[in-house]
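Working notes, beginning with the structure itself.
A single protein chain has been omitted; all remaining protein chains appear in their positions.
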Amino acid sequence: MDELIFFINRVLISGTVLGSIYALGAIGITLIFGILRFAHFAHGDMMTMGAFIAFVLATALAAMGIILPLPMAFVVLPVAMVLTAILALGIDKGFYAPLRARGAKPVTLLIASIGVTLMIQGLIRLIFGSGTKSIYVAGESKDIFRFDMSWAGGSRPINITEPQLIMFVLTALIVVALHLFLTRSRLGKAMRAMADNADLAQVSGINTALVVRVTWVIAGSLACVAGTMLALDVALMPDLAFNIVLPIFAAAIVGGLGHAYGAIVGGFLIAFAETLAVFNWTAVLRPLNAVLPEGMALPANLALVPTEYKLTVAFVILVITLLVRPTGIFKGAST
Amino acid sequence: MPLIELKHVVGGYGGAPILNGVDIAIEKSDIGVIVGPNGAGKSTTLKAIFGLLKVTGGTIEFGGENIANSLPDKLVPKGLSFVPQEKNVFTSLSVEENLEMGAFTRSDDYSETMEWVYDMFPVLREKRRQPAGELSGGQRQMVAMGRALMSRPSLLMLDEPSAGLSPRYVIEIFETIQRVNQEGVGILMVEQNARQALAFASKGFVLAQGQNRFTGTGPELIADPEVAKSFLGG
Amino acid sequence: QEVKIGFLADVTGPIAGFAPGMVDAGNLAIANVNDQGGILDGQTLTSVLADSACDGGAAGPAADRLVNAENVTAIFGGYCSGATIAGANGSAIPGNVVMISPASTAPAVAELDDNDLVFRDVVPDSIQGVKAAELLLAQGVTEVGMTYVNNDYGSGLAGAFEEAFVAGGGTVLANVAHEDGKADYRPEIGQIEAAGATTLVIYGYENAGGGAILNQAVEAGSFDLFMGGDGMAGEALLASRNAADLEGMILTQAAPAEGPAFDALSALTEAAGQDVNGTYVTNSYDAVFLLALAIEKNGSAEREGLSAALREIANAPGETILPGEWAKAKELIAAGTDINYEGASGAIEFDDVGDVAGAINYFVVEGGAVVNKGLIE
Amino acid sequence: MSSDLVIDVCNVSKRFGGLLAVNDCSLSVRRGSITGLIGPNGAGKSTLFNMVAGNIVPDSGQVIFDGQDVTGFKPHELFRIGMLRTFQIAHEFSQMTALENLMMVPGDQPGEHLVDNWLRPGLVRSRETEVRKKALDVIDFLKLGHVRDELAGNLSGGQKKLLELGRTMMVDAKVVLLDEVAAGVNKTLLNDLAGNIERMNRELGYTFFVIEHDMDLIGRLCDPVIVMAQGEKIAEGPMAEIRANPAIVEAYFGTPVEAA
Partner (left out) sequence: MSAASAPRSGWDSPLRRGLLLFAAMFVIVVVVGLVQGTASILLILTQATGFALIALGLNIQWGYGGLFNFAIMGFLMVGGASTVFLSYPVNMAFWESDGPMMLGRALAAFIVGVALVMLARRVDRIGIRGKWRAAVVALAWFAAYIIYRTQIDPAAAYIESTAGFVGGLGLHPVLGWLFGGLVSAVIAFYIGRISLGLRTDYLAIATIGISEILRALIKNMDWLTRGTMTVSPMPWPTPLPQHLQAAGMSIPDSFMYARLMFLGVAVLILVIAFVLVQRAYGGPWGRMMRAIRDNHISAASMGKDVTGRQLELFVFGSILMGIGGAILATFTQIFDPSGYQPINHTFMIWVMVIVGGAGNNWGVVLGAFLIYIVWVISDPLAQLIFLNLSQLTSSIGWGAIPEIDSRALQMRVFVLGVVITIALRYAPRGLIPEVVKRG
């Protein structure tokens, strides 16, 4: 039983947490790619920016003496999302829109987004310094729920933290909401239409500028959610999401660029693959030691890949996916 | 007063002008056809009307108002619609969603219009749930036209609607265009299948090097030996 | 008139998280010098900062600016070993400039062909790891899981620890490298858990991967004892964590971290609003103070002779000088008395290759505070 | 008499997802002929061309070119043994000028090898002059002189088609596959083109394999004409014979066409 609990703690829960973060980030990347046709490299830093905005708001609320049962950063999330979305719109207007207007190639936009990455990182470090912070303000602490499993014969509990629970629920809600928006609402359909054929969308009288704005609003606010959740789960630092932007891209591509659902599937796929690749199978197979003959005991570490190479797992999957099914799991948008 | 009137339109893509004074006038009951050699500026004329390139001279009046250099999302609600020559359907959207996109600028209930379009193209009703990318060339052309009609335009512009279609579809498409026209929609189209198109055109315009060469009814132009020789292939 | 000390600091890049604290500590030493009468005959000591970005390629131009453009007398830095070595080879050694690194723990630094110009006042990894292993064994812990940050600091410490621990009869059940800056370390922790370890040794940085691992290990709830190196020690350890979760955690750090020298610096940092327990803060202060003393001793802002002067003021015998005691030191030097600087990071006696030996202290988290338990015997 | 057949397609099939685009289709093209290929939209004509020209590998069946089994050959390998094609949707090099679009076609240019550019510049230059002269001739013939230095991406739809055709004139190919060159080309110019195709066929011995919806053009140029529908060949013969077949007329022409 302990082996099962271990598996749940180490694979199911860990994988879901990481998958939710990847998925939320990848949705934004995939939408921007589908509609604006470029790989938005600054997305990771948009996530970080969102987390810092939530941090500032939470600190401000806490300073006013407001105490709530939920983490403050989560409570202020709606406002933080709005602010991040506004900043995302500003970034587009300031840096990407002029390039698009001049018919720049996608790679030029990609490089511009690297410029934006550097600017955001510089500014965040400038304002907040480069150290790690806790997003739990005013003496809040992370609640850890330990589900006792002794009734099932387990000696260890199943562990889950409050932000993780919030994150699962939030991710599920967002996925459903996004699905409904894209398939039911007129604007959502217009987004898909524009992703399909921007010129024709314009000719049809679709307000393409509006669609672009909506895209940034969605991408920006989801980035804020992802960043804040990540900060709640781990810690708040200036390179919070920059370090995971590559796996997020991998998730978006594995899912099929331009596909919102693909991004979600890709996110979970990459997350679980990473988790499983470095998972030590001895932990669940240890009962076998009882049946195995003497001298053939399982080695202490039966992981497929040493942890130093964990990051590469996402990329190996990516490369294999690209070779076997180049358009991703869902058929990706074509350029 | 004509439905649309181009007076000496000059325009281009940023360099030297491609259009050097084009005059076109269409009534609501008209089917206007523009013909001319390759590179004459026919497609450019349609794009100029639809605000897709910069008009630097002349006027484009639609319903008495100068619409030169307005963008499509302003023009569509005014009653203009455009079917480009290629890539004219949203391939990943279903037929019905394609039609909805045509009605994007409308805020009223458009289900009646959709019925009207389905009545005009019954095949589309059968395939309403299918992605448009899976349709044959002719069916796609119908989707494209249906999408353009969803905004209930008073003027429908088509760029080479028959190009690449097999003879049977060419006939069908031309019949459809006439039918749409009878429903009270003015038509302005560019065609290289000139003889067939001019045969039912109430207005014909021959363009060369960005200028009008000949203007008349369709049958008049076909009958003109000079037009026939230089532009209709003898 | 000014005497310049170059700060070759990895302010951007992978260790941007704690480099600023080190720069500040260095600047505090400079402020102390200037507040107490300045250097040489009333000149001001100033710092010139250059960013080496924790990268040999970036350290080259940065060090060169200090050596050739700013004409500094000596260099404090670099922090990352790669930056230190590149700066030393490219500019400092050929330019005859003394460098003291407060943080480069890689063995390669000792191997530099440096004309006795490159020093460090940080205890090499080997000693701390060995002492930590002995401490655990003495407490009856014989099985541990371990994770280290995958750089020269972490792998050096972990290697020394493992060797000593195994030699003393212990078992390292799992030894897992981690990269800084990742979002999630649960797989790494899982590997260690799976090996059956209930004691977790973390050789990383509190404000980077090491801290995140500690948090997630606490969440996992399967360890009953934690141990960390100097990278984990510091006020911040408890600032953002629930002390009850860490009850009993052991931290090792180069001695003294107590005693008069440490207290002297504590008072100074407190007054300046800095954290004496920050990563390499004591080493940084000491390094700059040492350079100032050496310049004073050398009697001019020249580079020539500085390394010999440095050995004289740092190594015994001599009258003891503590952090901040500039005026006193100045007087003694003027009087021709030999002095011996005792740093907050240790006694600081440079050996042949310019390294310091050091004793190791340990600390335990007890009742919500970090309690100093003194030297590891 | 296989040596008489320059293209021999045996039982090829191609499936796209659920759709059988080409279904066990066999047909052949005689050396020196201008063979027409007609059929309703979506009949699988372009797909068949793609398989012959190596752009798509057939799921099953074989393509024989000039007596050699070329199934699975890459397009550039087929080009080298004398097969040339045009695309239904013009595939110009949009960021290169019209002239460059033509100059890049000939395959035997020493300058296309890295080392020759470095070591034998003289040879490269002299060949380059020849290629350029030829390209200018073709441009003049197609009446594209005024857009010679324009980026091909900025040409009008018809001009791109002409450029597509022009590329086939840059080299001496055994077989030229034309996929709807006439669509969008002005009829007057088309007459000249047709004349030229006839001339190349007669005087230079080119074989043409032509997909076309313009019945006047097919009627003027092609013999025999092959009819495809739903991925299969359903008829072959001279145009007059095809026109007399009521089933084809119903399916393809819709209404009887007036005599050309």
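Residue numbering begins at 1 within each chain, and the chains themselves are lettered A, B, C and D in the order written.
Just so it is clear, contacts are C-beta pairs under 8 Å (C-beta built on N, C-alpha and C of every residue); 3 or more make two chains touch, one makes a residue touch a chain.
Just so we're clear, the structure is a prediction, and the values are computed from it rather than from any experiment.
Here one chain is not drawn; of D:Glu150, D:Glu198, D:Asp223 or D:Glu236, the residue touching it is D:Glu150. Across C:Val11, C:Ile75 or C:Leu246, the single residue that touches the chain missing here is C:Val11.
In the complete complex, the residue from A:Ala250, A:Ala263 or A:Ala283 that touches the missing chain is A:Ala250. By the touch rule set out above, subunit A reaches the unshown chain at residues 33, 39, 95, 98-99, 102, 104, 106-108, 110-112, 114-123, 125-126, 129-130, 246, 249-250, 253, 257, 306, 308-309, 311-312, 314-316, 318-319, 322-323, 326, 334-335.
Against the chain not displayed here, subunit D makes contact via residues 53-55, 74-76, 79-80, 84-85, 87, 91-97, 99-101, 103-105, 107, 109, 111-114, 117-118, 121, 124, 128, 131, 146-151, 154, 167. On the side of subunit C, the interface with the absent chain consists of residues 7, 9, 11-14, 16, 19-20, 23-24, 27, 47, 49-51, 53-62, 64-65, 68-69, 80-83, 85-86, 89-91, 93-96, 106-108, 112-113, 150-152, 155, 177, using the contact rule stated above.
Following the convention adopted for this analysis, only the chains that are shown with their structure count from here on.
Counting only contacts among the remaining chains, removing subunit A from consideration leaves the groups B, D | C.
When every chain is represented by the mean of its C-alpha atoms, the one lying closest to the mean of all protein C-alpha atoms is A. Ranked by the number of C-beta pairs in contact, the top chain pair here is A-C. Per-chain CA centroids place subunit A at a distance of 46 Å from subunit B. Centre-to-centre spacing of subunit A and subunit C amounts to 36 Å, using the average Cα coordinate of each chain. Here the CA centre of subunit A is 49 Å from the CA centre of subunit D.
Shown for subunit D are the residues that touch two or more other chains, of which there are none. Arrangement of the chains shown, judged by which pairs touch: a linear chain-to-chain path with two open ends.
Of all possible chain pairs, the ones that touch are A-B, A-C, B-D.
Contact residues on subunit C toward subunit A in their complex (touch as defined above): 16-21, 150, 173-174, 176-179, 181-184, 186-188, 190-191, 193-196, 207-208, 211-212, 215-216, 219-222, 239-240, 242. Listed in rising order, the residues of subunit B touching subunit D in the complex are 13, 36-40, 43-44, 85-86, 134, 136-138, 160, 163-172, 192, 194-195, 229-234. Residue ranges of subunit B in contact with subunit A, taken from their complex: 50, 52, 71-73, 75-77, 82, 84, 87-93, 97, 100-102, 104-105, 147, 151.
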